[in-house]
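Heads up, the thing below is written out as structure tokens.
The excerpt is restricted to a subset of chains, each kept in its original location.
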Amino acid sequence: MSAHADVRSGVDPLVIADRTFGSRILLGSGGFASLELLAAAIEASRTELVTVALRRVDPAARGSIVDVLDAAGVALLPNTAGCYTARDAVLTARLAREAFDTTWIKLEVIGDDRTLLPDAPELLLAAEELVDDGFTVLPYTTDDPVLARRLEDVGCAAVMPLGSPIGSGMGICNPYNLAIIVERAGVPVVLDAGVGTASDATLAMELGCDAVLSASAIARAHDPTAMARALAGAVEAGRAARTAGRIPRRLHAEPSTAPQGLAEFGDDGG
Amino acid sequence: MIVRVNGEHRDVADGATVADVVETLDIGGDRRGVAVAVDAEVVPRGQWEQRVLAPEASVEVLTAIQGG
């Protein structure tokens, strides 16, 4: 996606499908020690879109995350976390649509519980079926440019490649793949998973991502609210830097001070 | 008759509906954000009252939690 938006004037919205967002951070709600911390992180990150998962009702549960998101005035993005097959993911998406009255779904189809990496064929299968069923599909995918392209081709509203495994905090292990995905994408590219700290988010935006989704980096930070604020700034800085047009890398130095007019003090008397 | 609700066996009256079962779960508030699947099929909220459970039916009553 082009980065030639007018960042300076502050008019640089993120557009996914038919919705426009003022913030380029998506927040994963998992891992926060309390709903209060989640609420504080939502405010500090300035996110407008927050993921939730579907689980069996638990009478012992205190408070409702839906109420927290309502109070914060942010949109809810249900996910299919925990699904290992297209069939379970599709069913979960339909339950989410029923529960939250939204056709938006963060599609996760995991290959195994050790790496939590996407299962490419099942993911593509589920994406196709959900798009046909009228969903706005945001798939959590690998950093494979071909898979990203095929997800776009079947009608996904965005692609959400990982930088590194969920919760690993390893950042972007393969910037080249991400750059290729961005170069060829016709839909927004959202970095999903792997962000460990601010510079990871800045780099993602400099590589041309349109947004960053972060959960663990914020929720599990020593100070989640401060990290939420840090990532918000990091995403804006990275977006602005890409728009500003960085200098090229070169192996050798390039003087920042012109040599002309340099004084000559003669050779050392000593 | 016996049905499975969120993985646990429950003894419910013959002819019990999805609504009856949801009732037994002490869900706070207006049940916003709750969805039900019976035998791996979504049951839209509008049909909870009508939808009668068969014996051995597997009922999943789900809601939002922190995640992702």
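Order of writing sets the chain letters: A and B. Residues in each chain are counted from 1.
Assume contacts are C-beta pairs under 8 Å (C-beta built on N, C-alpha and C of every residue); 3 or more make two chains touch, one makes a residue touch a chain.
Predicted model only: the values in this text are computed from it and were never measured.
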| item | value |
| --- | --- |
| Formula of the whole complex, where the shown chains each stand for all their copies | A x4, B x4 |
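Note that in this section only the chains that are shown with their structure count from here on.
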| item | value |
| --- | --- |
| Mean-CA-position distance for chain B and chain A (Å) | 34 |
| Complex contact set, residues of chain B against chain A | 6-7, 25-29, 32-37, 40, 42, 44-45, 60-68 |
| Chain A - residues contacting chain B, complex | 28-32, 35, 38, 51-59, 61, 64-67, 76-79, 81, 91, 94-96, 98-100, 106, 108, 215 |
